[in-house]
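A single protein chain has been removed from this complex, and every other one stays in its place.
What follows is chain A.
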Amino acid sequence: MSYQGKKNIPKITSDRLLIKGGRIVNDDQSFHADIYLEDGVIKQIGDNLIVPGGVKTIEANGKMVIPGGIDIHTHFQMPYRGTTTVDDFAQGSKAALAGGTTMIVDHVIPEPGSSLMEAYDQWRQWADEKACCDYSLHVDITHWNDSIKQEVDNLIKEKGVNSFQVYMAYKDYYQMSNSELYEIFTFLAERGGIVQVHAENGEIIAEEQARMLQMGITGPEGHVLSRPEELEAEAVFRAITIASQTNCPLYVTRVMSKSAADIISQARKRGNVVFGEPITASLGTDGTHYWSKNWAKAASFVTSPPLSPDPTTPDYLNTLLSSGDLSVTGSAHCTFSVSQKAIGKDDFTQIPEGVNGVEERMTLIWDKAVTTGKMDENMFVAVTSTNAAKILNLYPRKGRIAVGSDADLVIWDTDSLRTITAKTHNSVAEYNVFEGMELRGAPLVVICQGKIVLEDGNMHVTSGVGRFIPCAPYPDYAYKRVKARKQLAVLRAVPRGMYDGPVSEFSMSRGGTPSASARTSPTKQPVRNLHQSGFSLAGNPASGHGLLRKPI
């Protein structure tokens, strides 16, 4: 590192940076070029750039320069039964930056019954105070009614939120019925939102939990026993079905098992618009630890859906990530201390759920997918950054090294080797679920908003500099296909003569149940309406005789 000018004071020039001799790696190509940054934005890319004097220069020496990572799934400072997760926005975003992630997308979780807007404001306030890197927010829809509709509408139109999570688990709490899911999907599809689902069958889980406790299984192993992976796969299948019916793009958060990933990849092969998000934990470790004799260690792995006890799962998920069947990676970073986890020491259903992973995410994918030859460096950029930016409609501002993009960059050292341990990680949690793993690849320099935040192993972060990045609705990446299909999916009635034959006598009121008919008959009264002609020509009969089926 050297300063080109002699008189310049670093403070003044910190807004201007030249990265020299790096190999720029985007999701589509890699090339050698210098990058000039000013005011937090990439101003020039190319060889022999003409830059003002006195610019601080970073010699990349042929190392990879990649767009900063986007962790699309975090839970920093999440309230939980009177306490909060131990990593707040400051600690969490610091850990993110240390791992090469320059933007996080956190989940706003309103209490069922409370206002989404208030929760959103609360989260904004927390994050604006403390975040060290740019952030966006997902809002979780924890209950559904007309006033929520209005709030969702406002959030999309005015607050820069385009993604909403719904839950298929947590019975009697967050869980939505199929009908509600259908309505939410329809509603969001009309407004260009992304539906994220927590996919697990909550009803069966409730039954299984009761059964496990009754069998005397109260430890963390009960968590995974009561939430077997097929319940995840089932819910993913159902969510895809509903999304397909409503022609709505679907985003499955936390893909934890092979079977769930398979369902997503099968659906994509059939043409469904669905994105899968494996998390650091599912890509890096497995659920065998739930049987650890050390309660605190076992409990630290508790998250939902649980890690699969099948030890071949991480490898499999990395393969699907490499092939493009899974699209983005998050961390679902949600850390509780041992004493918080111990709320459930006598009952696994009470253990607060969440694992760490925001710091390890990029390194882990490099180690498990790129060094093993599954994935190339461009795909690495795609799954750690670009695809997330596309889905959230932040591209090309984020997720790409291009003129005009935000100056969130990482110089990636492919050779560094380090051992993950709770001793040295930036999270406050006592346990690290990746404890002891040796991982290759790490950020050498991290630049966030045009400023160096990690250099020579030292972090220089400032709380509160993180900006909220609004996400616009109708991201092309998800909605282009959906829009095209909408035009094809016009259903038409068959024009046919009125049936004027005899009609059997029938009674609708049988034992008080109005539709003994069994026919799910919606409200419509079966009384003959003699005024209504059953005959009407809809559409063009000449072309309307064929089967007008919805595209997949």
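Heads up, the rule we're going with is that a residue touches a chain if its C-beta (ideal position, glycine included) is under 8 Å from a C-beta of that chain, and two chains touch if they have at least 3 such contacts; residues count from 1.
In this section, contacts and distances are computed from a predicted model.
Only one of "Regulator of G-protein signaling 6", "adenine phosphoribosyltransferase", "Dihydropyrimidinase-related protein 1" or "MICOS complex subunit MIC10" fits the UniProt record of the hidden chain, and that name is "Dihydropyrimidinase-related protein 1". Residue-wise, the contact with the chain that is not shown comes from A:Ala169, picked out of A:Ala169, A:Leu320 or A:Leu444. In the complete complex, the residue from A:Asn26, A:Thr57, A:Thr74 or A:Gln91 that touches the missing chain is A:Gln91. For the options A:Ser147, A:Thr421 or A:Thr462, the residue in contact with the chain missing from this view is A:Thr421.
Checked against the hidden chain, the listed residues A:Gly219, A:Pro314 or A:Pro443 yield one contact partner: A:Gly219. Across A:Asp376, A:Glu435 or A:Glu455, the residue that sits in touch with the chain not pictured is A:Glu435. Within the entire complex, the positions of chain A that touch the omitted partner chain are 78-83, 86-88, 91, 109, 111, 114, 169-174, 177-179, 182-183, 201-210, 212-213, 215-219, 221-222, 225, 228, 230-231, 233-234, 237-238, 241-242, 244-245, 291-299, 304, 334, 337-340, 342-343, 345, 347, 349-350, 352-354, 421-423, 428, 430-431, 435-436, 491-499, 501-508, 510-513, 515-522, 524, 526, 528-529, 532, 534, 536, 538, 545-547, 549-550.
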